[in-house]
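Dropping the structure in here first, questions after.
Of the protein chains in this complex, one is absent; all others appear in place.
Entry: chain A
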Amino acid sequence: MEHGAFGDQSNATFSLTEEDHTLANAVRFTLNQDPRVTFCGYSIPHPSDARVNIRVQTTGDPAREVLKDSCQELMLMCRHVRSTFAKAVDDFRTSEKVQAMKIDSKE
């Protein structure tokens, strides 16, 4: 849900349900790094309600597009983290096997 002045597309508050700090802090981090953003922040109106308000103010671009772009970047970052992690675990496992084999062959 987007609450904001309908005349000015560059400032808006987005209210996301069923979300908490997990997504909101990560999205706020990527939003902050975007050069089109002048202000961004998130708040949780009540901890028992699973609802997050994300406020975005930009230098002219519609806030909705900027939020979408940041979510996209976050997705790409997470995808990269996942592939790097999988590769690191595989490398570790093969290097362990190689070490175990080396110890066996020495004996």
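General remarks:
Note that in this section a residue touches a chain if its C-beta (ideal position, glycine included) is under 8 Å from a C-beta of that chain, and two chains touch if they have at least 3 such contacts; residues count from 1.
By definition in this document, contacts and distances are computed from a predicted model.
Chosen from "DNA-directed RNA polymerases I and III subunit RPAC1", "Hematopoietic prostaglandin D synthase isoform X1", "Bardet-Biedl syndrome 10" or "Iron-sulfur protein IND1", the protein name that UniProt gives for the omitted chain reads "DNA-directed RNA polymerases I and III subunit RPAC1". Listed here are the chain A residues that touch the chain not shown: 20-23, 25-26, 28-30, 32-35, 37, 73-74, 76-78, 80-81, 84-85, 87-89, 91-93, 96.
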